[in-house]
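This part shows chain A:
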Amino acid sequence: MNEAGLHAKLGAAGIDGIGELDTSAKDPFVVVEADALVAVMTFLRDDPDCAMEMLHLVTATEREACIELAYHLCSYQHHHSFVVKVICPRPEGGNHDTWHPEVPSVAGVFDAADWHEREQWDLLGVVFAGHPDPRRILLPEEWIGHPLRKDFVYPSFLGDVPLELDATPMYERGPDWTPPSSEPRPAGEPLIQPPSPPSDRPHAGGQAPAKDEAPADAADTGKEG
Partner candidate 1 sequence: MEALEMFTSDRNADVYTEELKLNLGPQHPSTHGVLRVELAMDGEIITDSWCDIGYLHRCAEKIGENVTYLQFTPYTDRMDYLASMNNNLAWSLTVEKLLDVEAPERAQWIRALVAELNRIASHLIAFGTYGIDLGANTPFFYAFRERESIMQLLEKISGARMLYNFIRPGGVANDIDDAWMDEVSAFCDDFEKRWVEYNTLLTDNFVFIQRTANIGILTKELALSNGCTGPVLRASGVKWDLRRDVPYLEPYDECEFDIPVGEGTHGTLGDCWDRYWVRMREMIESVRIIRQCIEKIPPGAHMEKSMVKMYKTPLKPPPGEAYVRCENPRGELGFYVVSEGGNSPIRCRTRAPSFCNLSVLDKLLPGTMLGDAVATIGSLDIVLGEVDR
Partner candidate 2 sequence: MEALIGLFGELFGLEGTLALSAAYAVCIGSILGFVTVYSMFAIWMERKVAAHIQVRMGPMVTGGWHGWAQSVADAVKLLFKEDIIPTRANAFMFWIAPAVVFCGVFAGLIVVPFAVGVQVVDLHLGVFFIIAIASIEVIGVIIAGWASNSKYSLFGAVREAAQVVSYEIPTATALLVPILVVGSFRLNDFNTWQAEHHWLIFHSPWLAMAALIFFISSLAGCKRAPFDLPEAESELVSGFHTEYSGMRFSFFFLEEYTSMFVAALLTATLWFGGFNLPFVDSSAWHPALAMPIGIVVLLAKTFFFIFVQMWLRWTLPRLRVDQVMSMGYKYLVPWAFVALIATAVWDYYGWGWLPL
């Protein structure tokens, strides 16, 4: 069955909030409402004609206007795959500090979603309501912020571990050295103030560089080991 067939099948299931099939993309996808997500996933898994046994991937993508979640499903019985998307529009002034979009967790439908959703929470700050174990997975527990957001500010320290290129080695610190405070910062402030003078790394403690100039200066360091 192709994507259109799957979409038709899904539309006939009587679930509210299923959007149109978007065939402009390389992999056609369907956008569903967040409330309908669990029902859609359960239907796709259980319906014998769809039989999506496997949830391949849960991806959150941050765009200008929204964070969209893509669920890649595939079926080994019927050799077809399908993409379901949920779109969480960005509220006015929503940045990585103030805005954590919330979607229902599908960990109850697919076990695979458990770790994927934890990772998306960890890196992008998407809250999965009803997740059995909503902890960080890759970053340490004491990490502040969600690094894959575009407005994430690079920290200089984690606890007393230096993350700066020009930081003083731990064993050369004087006895009066105090670890930087890791208290949650007030909204709008940089995560941890950069050491002064600020390093020449492009956005240590400052603003993330604009999108277009990235490759130009990435070229000088990107390839060297």
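Note that in this section a residue touches a chain if its C-beta (ideal position, glycine included) is under 8 Å from a C-beta of that chain, and two chains touch if they have at least 3 such contacts; residues count from 1.
How were these picked? Simply put, all candidates are chains of the complex that A comes from, given by their letters.
Only a predicted model underlies this, so the values are computations on that prediction, with no experimental measurement involved.
Q: In the complex, what candidate makes contact with chain A, out of 1 or 2?
A: Answer for chain A among the listed options: 1.
Q: Inside the complex, what are the residues of chain A that reach candidate 1?
A: Against candidate 1, chain A makes touches at 24-27, 53-57, 59, 61-63, 70, 72, 76, 79, 83, 110-112, 114-115, 123, 136-140, 147-148, 211-212, 214-215, 218-219, 222-223.
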